[in-house]
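What you see is the complex with one protein chain gone and the rest in place.
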Amino acid sequence: MTNRNITFMTAINEAMAQAMRKDENVILIGTDVAGGAEVDHLVHDDGRYDDAFGGVFGLSKGLVTEFGRERVIDTPIAEHGYFSAAVGAAATGLRPIAELMFNDFVGFALDPILNQGAKMRYMFGGKAKIPLTVRTVHGAGAGAAAQHSQTLYGMFGAIPGVKVVVPSNPYDAKGLMLAAIEEDNLVVFSEDKMLYGMKGDVPEDYYTIEIGKANVVRSGEELTIVAIGKMVQVAEEVANILAKDDISTEVIDLRTVAPWDQETVLESVKKTGRLIVIDESNPHNNTATDIASVVADQAFDYLDGPIKTVCAPNTPVPFATNLEQAYIPNAAKVLKVAEELIVDLKKEPMI
Amino acid sequence: MTNRNITFMTAINEAMAQAMRKDENVILIGTDVAGGAEVDHLVHDDGRYDDAFGGVFGLSKGLVTEFGRERVIDTPIAEHGYFSAAVGAAATGLRPIAELMFNDFVGFALDPILNQGAKMRYMFGGKAKIPLTVRTVHGAGAGAAAQHSQTLYGMFGAIPGVKVVVPSNPYDAKGLMLAAIEEDNLVVFSEDKMLYGMKGDVPEDYYTIEIGKANVVRSGEELTIVAIGKMVQVAEEVANILAKDDISTEVIDLRTVAPWDQETVLESVKKTGRLIVIDESNPHNNTATDIASVVADQAFDYLDGPIKTVCAPNTPVPFATNLEQAYIPNAAKVLKVAEELIVDLKKEPMI
Amino acid sequence: MNKETALWIYQKMNEIRYFEDEVHRTFGKGLIPGFVHLYAGEEAVATGVMALLENDDYITSTHRGHGHAIAKGCDINGMMAEIMGKKDGLGGGKGGSMHVADVDKGMLGANGIVGGGFGLAAGAALSIKTKGLDNVAVCFFGDGASNEGTFHEGLNLASILDLPVIFVCENNQFGEGTPFRYASASETVAERAPAYNMPGIRVDGMDVEAVYNATKEAIERAKAGQGPTLIECDTYRQYGHFEGDEQKYKTEDDPNRDRDPIPEFREKAIKNGWMTGKEADKIEQEAKKTIEEAVAFAEASPLPDEETLYTDIFA
Partner (left out) sequence: MNKETALWIYQKMNEIRYFEDEVHRTFGKGLIPGFVHLYAGEEAVATGVMALLENDDYITSTHRGHGHAIAKGCDINGMMAEIMGKKDGLGGGKGGSMHVADVDKGMLGANGIVGGGFGLAAGAALSIKTKGLDNVAVCFFGDGASNEGTFHEGLNLASILDLPVIFVCENNQFGEGTPFRYASASETVAERAPAYNMPGIRVDGMDVEAVYNATKEAIERAKAGQGPTLIECDTYRQYGHFEGDEQKYKTEDDPNRDRDPIPEFREKAIKNGWMTGKEADKIEQEAKKTIEEAVAFAEASPLPDEETLYTDIFA
């Protein structure tokens, strides 16, 4: 098994390619997932295609060349239509990966997820399966403003019948994507666009990471930080800073936000007695509040202090660079709420 | 001010009529809000119209007769289109009430709410106002099955720029509807269909109830139950049962679920030290978890026990009557979680 | 159409009608929860189309789906039990009238979401095309649904990908209480087909044979890789939009108001020698019996076990 240092984007591309090689029922469908359909000069002499975009971020580049336009399907800009089609295809034997270019466009694709894909199996008494992977993109930081920067995995996670995965690094992205495609259920795979350029060691081989299991990326005894996606980096930064003050922080990368790994989180909090959850979602009715709620119920007796959530403010994502940076949770904000929790652990003040 | 004993439905109808009398910019738009458009025999000799439906539940009956088809506008079944139109109309001087017949159809109307109505003011630097009231219907109990019984106000409540109101009785329904229409913001007014027949005393006069303020419907000292909409009845039932055991319960009707009244809830929990939230939403990322999360942060030191949420299970709404009843939170379920909280308060076991 | 087909059609028409009349009565007695939309009056469409489909062809249906389900071969006992919310229902009682389905029979579900079927059918057709199968998918939808954006998206997608799908509109003139002539800027649904570069055919939806013939051509086109067809069937629902509807919007002048596709077909089939009067009588009696048995089956079926509330979420 060779490990290569590749980007988050490449890791996802590779996962899709390996899944498509392994199972001819896997298809990729979305707006400009190839691009350049019916453009003559993009067709090679051997009948293979070049893509013009390969996804708006170039993430699916090359797939149309290998798998052809029958399996890498450019769609009209008609999300509701092609998401319904993806659900219909999944119910009848294909294993589609459907791309929602930005999670912000969910208003054009929600019904096929909320009322069709997530519910058919239940409504039909178990007589359907929907092996559908929804790839989408969330997150602020790229200056893409209010309609292209939201973090909406929490909205998907609230829907019974939907699993939601949020990878934080290239290794996880590949393994979780392959696991998502293997699932016989609707899985939303939500990628933070700010991680696309992140590099990491990724095995060349096909491997999966279990959906529903969190990853303890750093063990600690005094404080638990649960983080999602890009926020795992913030959690690690905070843990490093706190370590200088001899505070031992456990960092949990949630990996799957629905259903999230209650066992791992509760076990950690029972050990440390202190919890911070970092989630770039707007602050209400999100994964962070869900975790806080479960911990406040199930691990109450173990808590040594209030449960803290660090989220985006309750505003749209602003455009201006300084405002956008102020919008995103960062180490300073986490350290600020950590103060209150660790006051009894510390010798001297830190910030 | 005469009080009449009228239904929840009539109270909302009356509110809309009074708002439309008061301000000619108020219009009502939706599928079959009148019904029978262009049916000759429904037009009176004096040019006035009879409605064929008056809303699918008959809630808006009579409004087209008084206000005409220019202000009570039947639409094609095209929710995305007419919700966008409602936003466009709101941005340009009308004060539309737009009906989403069932909140389950949100997948056809989300973008105009999520990306347009809720964000225009912010994105435009304050240079727009969107006085739009979205009337919709939630809740299980009518045998309407998975696609017509969901409770989705939590999804709307997660969106910055949206206020969400959930009335629990006819008096509140009227006052909150009038307040919603007076708002220069997008307000989702979500009605539990199981309350439509509920009767209560309602003043004939025009009055408003402040959006954002909860209502303490019963004072108590030992346990706080926060409930939403129909669940307020469950909370009162539980409070009555606990009272027999000499346990003093405070019941808070949240009234507004976004932004919910943190002050009232926190004050109550600081007094009682115990909290149960009842919310018919599916259990994750909902208003109940949001409340639990804020309390676990802001009132942690006052808590005498775990925070309990009683929600629907994480399943679609089943059709069969027995399953549907098992799905909806009820007094028995609340009492079961209350046990754990009040064990130290009681003389003898209760259930 | 041959004798065998005609007999099958007449049987299914009668099963549907007796089924719906029975559901109407049972609902009146308070034995059926929720919303129920009856198909009575529109039998010629479901049967005219389904007479040409195989088990492995797919259909997507609507909130008014009982007729489609029966004609596609769903178990009638299981349907009746489902509609009553019983354990032996097709969906274990968890779906109800608006979600009757049997994917193994190619019936991808009644659907409580108006306009929910366009894309699903296109997707089923995409499966067929991708797997190189010789099947089709049929999307049933109402005149009201033709104004949803999903109509536009579904038809356009199916057309550009040349998917083997047939869009069958049941134009019963109303979406709830709103007349099609008000809600749609176009006079017919079929005339919208050119916008998607596909044939749009309008047929007498009270005449099984007309539906049958149009469908036959559409299936041939679809299987030849020539893409989708839109067929608009002019029809009429005998009952209200849902059970409980006063129907104040119906008028004396509504076309098809006084027609009934079942006696019409009986007469034509006998005239054409596809069926004898005796055969017809027998079919009617048998259909009646089938439905009576279904009611007995459904009533005898217990309520679902309470733990099934929590099952069938994930595969």
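Labels A, B and C are assigned to the chains in the order they are written; within every chain, residues are numbered from 1.
In this text, contacts are C-beta pairs under 8 Å (C-beta built on N, C-alpha and C of every residue); 3 or more make two chains touch, one makes a residue touch a chain.
Just so it is clear, the model here is predicted, and its values are computed rather than measured.
Taking every chain of the complex into account, the omitted one touches A, B, C.
Within the full complex, the residue among C:Glu148, C:Asp245 or C:Asp312 touching the omitted chain is C:Glu148. The hidden chain makes contact, of the residues C:Ile59, C:Leu90 or C:Met198, with C:Met198. Here one chain is not drawn; of B:Arg4, B:Lys129, B:Arg218 or B:Lys333, the residue touching it is B:Lys129.
The chain not shown here touches chain B at positions 25, 27, 70-71, 73, 75-76, 78, 80-94, 96, 111-112, 115-116, 120-131, 160-161, 163, 184-185. Where chain A meets the missing chain, the touching residues are 31-32, 35-42, 50-53, 56, 74-81, 104-105, 107-108, 142-148, 313-316, 318-324, 326-327. Touching residues on chain C toward the chain that is not drawn are 147-153, 155-156, 159-160, 182-187, 191-192, 194-198.
Everything below uses one rule, namely that only the chains that are shown with their structure count from here on.
Viewed as a contact network, the protein chains are fully connected, with every chain touching every other. Farthest from chain A, judged by the mean position of CA atoms in each chain, is C. Between the Cα centres of chain A and chain B there is a gap of 31 Å. The mean-CA centres of chain A and chain C are about 40 angstrom from one another, to the nearest whole unit. Across the assembly, chain B contributes residues 80, 104-105, 107-108, 145-147, 313-316, 318-319 that each touch 2 or more other chains.
Annotation for chain C: residues touching 2 or more other chains are 89, 91, 93-95, 99, 111-113, 149, 313.
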